[in-house]
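What you see is the complex with one protein chain gone and the rest in place.
Order of writing sets the labels: A, B and C. Residues in every chain begin at 1.
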Amino acid sequence: MDFSPSPRCQEYLKRVRAFVRERIEPVETALLAQRHAQSRNPDWTQWRCAPEVEALKAQARAEGLWNLFLPDAGLGAGLSNVDYAPLAEEMGRSFIAAEVFNCNAPDTGNMEVLWKYGSEEQKARWLTPLLAGEIRSAFCMTEPDVASSDATNMQATAIADGDDIIVNGRKWWSTGIGHPNCRFAIFMGLSDPQAHRHQQHSMVIVPLDTPGVSIRRMLPVMGEYDAPYGHGEVWFDDVRVPRSNLIKGIGKGFEIAQGRLGPGRIHHCMRSIGAAERTLELLITRGASRVAFGKPLINLGGNRERIAELRIAIDQARLLTLYAAWKIDKAGALASMTEISAIKVVAPNVLEQVVSEAIQIHGAAGLSDDVPLVAILGGARALRLADGPDAVHRGVIARMELGKYAKLMAQHRNGRGE
Amino acid sequence: MDFSPSPRCQEYLKRVRAFVRERIEPVETALLAQRHAQSRNPDWTQWRCAPEVEALKAQARAEGLWNLFLPDAGLGAGLSNVDYAPLAEEMGRSFIAAEVFNCNAPDTGNMEVLWKYGSEEQKARWLTPLLAGEIRSAFCMTEPDVASSDATNMQATAIADGDDIIVNGRKWWSTGIGHPNCRFAIFMGLSDPQAHRHQQHSMVIVPLDTPGVSIRRMLPVMGEYDAPYGHGEVWFDDVRVPRSNLIKGIGKGFEIAQGRLGPGRIHHCMRSIGAAERTLELLITRGASRVAFGKPLINLGGNRERIAELRIAIDQARLLTLYAAWKIDKAGALASMTEISAIKVVAPNVLEQVVSEAIQIHGAAGLSDDVPLVAILGGARALRLADGPDAVHRGVIARMELGKYAKLMAQHRNGRGE
Amino acid sequence: MDFSPSPRCQEYLKRVRAFVRERIEPVETALLAQRHAQSRNPDWTQWRCAPEVEALKAQARAEGLWNLFLPDAGLGAGLSNVDYAPLAEEMGRSFIAAEVFNCNAPDTGNMEVLWKYGSEEQKARWLTPLLAGEIRSAFCMTEPDVASSDATNMQATAIADGDDIIVNGRKWWSTGIGHPNCRFAIFMGLSDPQAHRHQQHSMVIVPLDTPGVSIRRMLPVMGEYDAPYGHGEVWFDDVRVPRSNLIKGIGKGFEIAQGRLGPGRIHHCMRSIGAAERTLELLITRGASRVAFGKPLINLGGNRERIAELRIAIDQARLLTLYAAWKIDKAGALASMTEISAIKVVAPNVLEQVVSEAIQIHGAAGLSDDVPLVAILGGARALRLADGPDAVHRGVIARMELGKYAKLMAQHRNGRGE
Partner (left out) sequence: MDFSPSPRCQEYLKRVRAFVRERIEPVETALLAQRHAQSRNPDWTQWRCAPEVEALKAQARAEGLWNLFLPDAGLGAGLSNVDYAPLAEEMGRSFIAAEVFNCNAPDTGNMEVLWKYGSEEQKARWLTPLLAGEIRSAFCMTEPDVASSDATNMQATAIADGDDIIVNGRKWWSTGIGHPNCRFAIFMGLSDPQAHRHQQHSMVIVPLDTPGVSIRRMLPVMGEYDAPYGHGEVWFDDVRVPRSNLIKGIGKGFEIAQGRLGPGRIHHCMRSIGAAERTLELLITRGASRVAFGKPLINLGGNRERIAELRIAIDQARLLTLYAAWKIDKAGALASMTEISAIKVVAPNVLEQVVSEAIQIHGAAGLSDDVPLVAILGGARALRLADGPDAVHRGVIARMELGKYAKLMAQHRNGRGE
């Protein structure tokens, strides 16, 4: 057993860390203020990319700190999940670092999908500009009218019709779809309700300028629209795209979605851990520099024990996520379902816990825009829901755990154990 | 022991409940949408009162559902704290009910202060129009540069100078100061740092149009500016007001502040409990009408146990708050410090817990403006900080509890118990 | 609303308190040491009553502090549940006070059953000596081979056979059956599996000397057998008793059990609260008189905040239990199911929380017999299971809560809300 990061990981980590601290952090407060201003405006057509961010992207790309998430050594950095994870943590300290390194969701997941399952034509047209950071993309899965954590609830359709696929349905929480550079969405819909339940859905590339695609509005998360990305409600009415836009084939949606989830959750969770570390720093810095009743706040009441609890919680979350990453690398995402669901529960909850305590230490300022705590809280809460709420993931873990007792369970399934 | 509300309370409760459900709730969703739109705009000079709210105020006043909080039987309803408490709970179900009945903070506290401690002139000039709902007011206590939960940190000053008082300092989180009708603030400042620590501060009425008063900005709470009230940062630079604006006298600030707190906390906490009940209804309604994995969400995983925990928590919070109200009525606020601090910890935390679970059941919609959950969460979090964070109140309770062991504590104060 | 205890309650409370503090507490440490010694011995036939306890019983009876729990003004004190509750709290401070006042379970429940539902013959033979404290009794409900929290699992039978009832089955956790004076058990068994599910069971008085009754062993709770009471495993093999031993009639078992539960839970919970208060005193006394790192333990780390949390939790538990008691008095146990289940969850959990913190403050001594904390912990844990574990009671509360949404639930029962 060896908890040291690999030399390659360490070397990237050093460079990413320097970039984040020396070039991103100094401009972040100003960018965050801009972001709040834009992000409270629901009219996404007015959102603009910050030129400072574009400049940072150019620097990062020039220095080879680019597409670090992609396991392909030619197109990306060729890092394993466990080697990329500490870089994601470092990016999580900042609101914009992931984008600066072209490592932000949902583009990362979409790039992985196209890289793994896309046709050559699809790669040329969509993957190449995504890898270049020239365009952005969205992923249209969640629906407003049903509980989307149960995939069998999905109402949207992607029906083959000759050489075309006809796409219909209402989607929402399509992150990134408000971005000025967003050009296409990967849409998931029902193709064949009679097929095996893992072969009913398909994924289709839908350019946003296709007739019938209509972005109805952006949805705020705790009052912020997350400009210039946004989370959109999008209606698809008889949207017709060529069959060549189908990813991998009819009925392959579920399979692709499964493969997409593992690494994505590692990224999200490691970023949460990075955010938690930064938040703990904010907490302690504030608590050490304000005084009440003759002592720094940090020494009052149970605050020191709270800091210990947060330190423990963060370290445990990190180790669990690194372990999940390693297990995915070693045994694949399917064999790592318990771990992938576990970090999905743990990491955002730990982040929420840290930020909640940080708010208390900041006093009312903690709820304002003067500090980034509410924005961090919004991210934590969103992640407690994205890809299924905590309770669904606990359900997955329980199912895996009880699977070890399948014979015993079968005996008692009908009640009295007869 | 008798847990039935008095006949008078019951009669008012019936009328308030009918008013809230029949006249306020039907318009509330529309008003909330307006509120979000206004509340994301930091430029408070553009904020406007909703004519619908003004109309409802007129109706409430005409029907005698007005100033229900005021113990004075002539000017208000003459209800005790324990009799008013259930009305406050009912108001807490709505975002605007408290205002509709002229029962919203900080005006209620200011009216109480003027009623109890104000001169006849002060009453005529400021209390009368407040009671009529014609003007609004603010309370300027918290300061940006220090931990305000320790009153001895206060830096603002209110210095007697001949027939005038000269007021200086920076205040923030002055709630209501952005309201178009806000006309004055009660300002608390240090008058005499040499006096006994309970006699150093004074409260002064400062009309907002006095030279030297400058509202610098409004502060958002979780992204919302709470228009048309707002929470302002206000600077007072050599603001000169006549000595007749002093409330009760030089050095009386602490005494007035203490008296102000008890009933105000009952109001806040009972409103939180009303909000928690409403939130639980939203949770169950959503959970009972969405289906996943073949069952209503409410029947999945631990959701039913969660509902039970929330029901227990709400009922306990209500009983504790009613008990605190009764004890204030019976024995005064000073004798009820443990209870007043206890509800201050319990009620907003219960509300936060309920709303947090409700968000999880709503999925991502719970974080958007489509439902009022984030707005409720903002209120809960703000209340966990207003008048001191949870930890400070736990400190008060511990002090009271250990006070019972004073002799034992004295023996061991210096370490080894010698 | 009025939280003052009635004058009668206050007067009894004063006398009970004086008795507990002046006469029971001084001898309790010695009695507890005896109890540990006896209680670690599984051979119940060697258990003896302490003469000191018998002497205290005689004093209490002589002073009219006797059968205080019984609502009958002739046979007991004639107190309502809400008036008796504070007395039960006071008794809960001590391990033996309930017995001293002839107010200990399960005899209290059995006396209530006989008083309410017993024939004149049953009263003369069994109730009279119980009321005199001359004999003890047991209640045989729980069974070893099934989950007894679901009454339909019950396997024991009580079958009418001419003028007799034939009783069969295995019971355990029959509290009090090891007592030297225990003379009979109230046995619950299935009489008619075809009847309505609330009319299948009967309760029968079974004298312990009836052929076929066999006490197999006593069961320890956290290592203690709770001598001289004990919790027994009892086998009933073709035990034949006259039909006149049937309580109320065939099929009335469920109805009687329901009526038995409400007041019994008030007693248990109020005693828990009394135990919690005493435990908090032990915690603070220890924490205030031991010093580490230059301060009394109580002032280290988060200890003061913990004390505040415990104070809040205890006060909330008390208020909820008093409210439940008042509601039973006012509206009956059936209308109070939410409250009765709520206190059953809250009170022992609060007690467990207090004792757990007290153990931490005591260091390893807290786990030994030098202090009564482990014994209190055993009581708390037992109560989290007696009459159904926490989760079952949360289930009841959820059922009641969701009952308010019956129409909505019905719509979605079959999944898709059609």
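Here is the rule we go by: a residue touches a chain if its C-beta (ideal position, glycine included) is under 8 Å from a C-beta of that chain, and two chains touch if they have at least 3 such contacts.
Predicted, not measured: the structure shown is a model, and the values here were computed from it.
Please identify which of the visible chains the hidden chain touches across the whole complex.
Across all of the complex, the chain we cannot see touches A, B, C.
Would you mind spotting which of A:58, A:124 or A:402 touches the chain that isn't drawn?
Spelled out, the listed residue whose C-beta touches the missing chain is A:402.
Which residue from C:227, C:241 or C:297 sits in contact with the chain not drawn here?
The one listed residue touching the chain not shown is C:297.
For the chain that got dropped from the picture, name the residues of chain A it touches.
1-6, 9, 82-83, 284-285, 288-291, 294-296, 298, 304-305, 307-309, 311-312, 315-317, 319-320, 322-323, 326-327, 330, 338-339, 341-342, 345-346, 391, 393-399, 401-402, 405, 408-409, 411-413, 415-417
In the complete complex, which positions of chain C touch the hidden chain?
Chain C touches the chain not shown through residues 36, 40-41, 142, 144, 146-150, 153, 172-173, 219-224, 231, 290-293, 297, 300-303, 359-361, 363-370, 374, 377-378, 381-382, 384-386, 389-392, 394-395.
Please output the residues of chain B touching the missing chain, sorted low to high.
Residues touching the hidden chain, for chain B, are 301-302, 304-306.
Heads up, the rule we're going with is that only the chains that are shown with their structure count from here on.
Relative to chain B, which chain's C-alpha centre is the most remote?
C
Where the centres are mean C-alpha positions, what is the separation of chain A from chain B, in Å?
37
Distance from the CA centroid of chain A to that of chain C, rounded to the nearest Å?
52
So how far apart, in whole Å, are chain B and chain C when each is placed at the average of its C-alpha atoms?
Distance between chain centres: 42 Å.
Of all residues in chain B, which are in touch with two or more distinct other chains?
Residues 290-291, 391, 394-395 of chain B touch two or more partner chains.
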